[in-house]
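For this view, one protein chain was removed and the others were kept in their places.
Here is subunit A:
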Amino acid sequence: MRLEVERLTLGYGRRTILAEASLEPLPGGAITALIGPNGAGKSTLLRGLAGLLPARGSVRLDGEEMAGQSLERRARSIAYMPQSLPQGVALTVMEALVGALKASPTAEGMPSARAAAERALALLERLGIAELALVGLDRLSGGQRQLAGLAQALVRRPRVLLLDEPTSALDLRHQLGVMRLVRELTLQHGLVTVLVVHDLALAARFADRVVMIGEGRVRAQGTPEETLTPAMLAEVYGVSARVERCSHGHLQVLADAPL
C-alpha cells in the first residue's frame, strides 16, 4: 500500500487553495500528519486526497491513478472523515454506522443488514462507546459526535484513512485513546493514514511523518524531528518557539510569542 501525490493543484472555482503539492510517497502502516496555520490548505489537501475536489496533478494509490475511478470504486479503498457531522439528523449512532456501511459496497463486498449491525457494534466497543449505540446523533456531546463520525469512517475498513481533525473536540483521555486506536489500526492493517491536526504535540508523538503547509504550499516534510524546528515554526506559523524533549523523550513544541 502506497499513496503518491505529485504536483497536485486544488481549489474551489477559480480560486487556487493549494498549488503544486508533491509529497514523498506515503507508505502503508504509517501515519502522516498535515499541520499548518489556519487557512493554509490542510483540509483542502485532505479533501483532494479523498477525490472530493476537482484537481490537477496526480494522486496514485498503488500506482493506480485515483482521478479516473468512480466514486464507488474509490470508496472501497478510501475513507474520509470531515470535521463535523450535520445537525438535526434523526439517526442513532448505530443507524448511522449501518447506513455508512450499506451506502455502497466496501472492499469486502456489501454486508447484509445483520452483518453490518454486528460490525458496527464491534467497532463501537473498540472505540469504547458501545453505550452510545442507541443514542441519537443530536443528543451527543461535541466529543461524542466526533467519535461517532470517526466510527463512520472506520466502519468501512478502508485501506486509506483520511481524518480531518479527529481529536479537536476530545478530552485528553479520549485524544490519546483515539490516536492510539488509529495507530493500532494503521499498523495492524497497513493503512495509509493521513490526518489534519492542530496539536503539534500530538503530531510529534503519533505521526511517523509530518507535512507542514503554509499559504497554499508544502513548506516542509519529513519526520517530526526534521519538520518541527524553531526555524520552520517561525517561518510558517509566525511564532518564536522551542522544540524540546520532555523527560519521557517525546518531542514537545513550546510556543513562546507571536513574531
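Rule of thumb we're sticking to: a contact is a pair of C-beta atoms (placed from the backbone, for glycine too) under 8 Å apart; a residue touches a chain by one contact, two chains touch by 3 or more; residues count from 1.
By definition in this document, contacts and distances are computed from a predicted model.
From the set "Aldehyde dehydrogenase small subunit", "Iron ABC transporter permease", "Cbb3-type cytochrome oxidase assembly protein CcoS" or "Peptide/nickel transport system ATP-binding protein", the protein name that UniProt assigns to the chain left out of the figure is "Iron ABC transporter permease". Only one of the listed residues, A:1, A:115 or A:133, touches the absent chain: A:133. Among the residues A:68, A:86 or A:109, only A:86 touches the chain that is left out of the figure.
Residue in contact with the omitted chain (choice from A:94, A:200 or A:253): A:94. In the full complex, subunit A touches the hidden chain at residues 13, 47, 50, 52, 70-76, 78-82, 84-86, 88-92, 94-96, 98-100, 102-105, 117-118, 121-122, 124-125, 128, 130-131, 133-134, 136, 139, 149, 152-153, 156.
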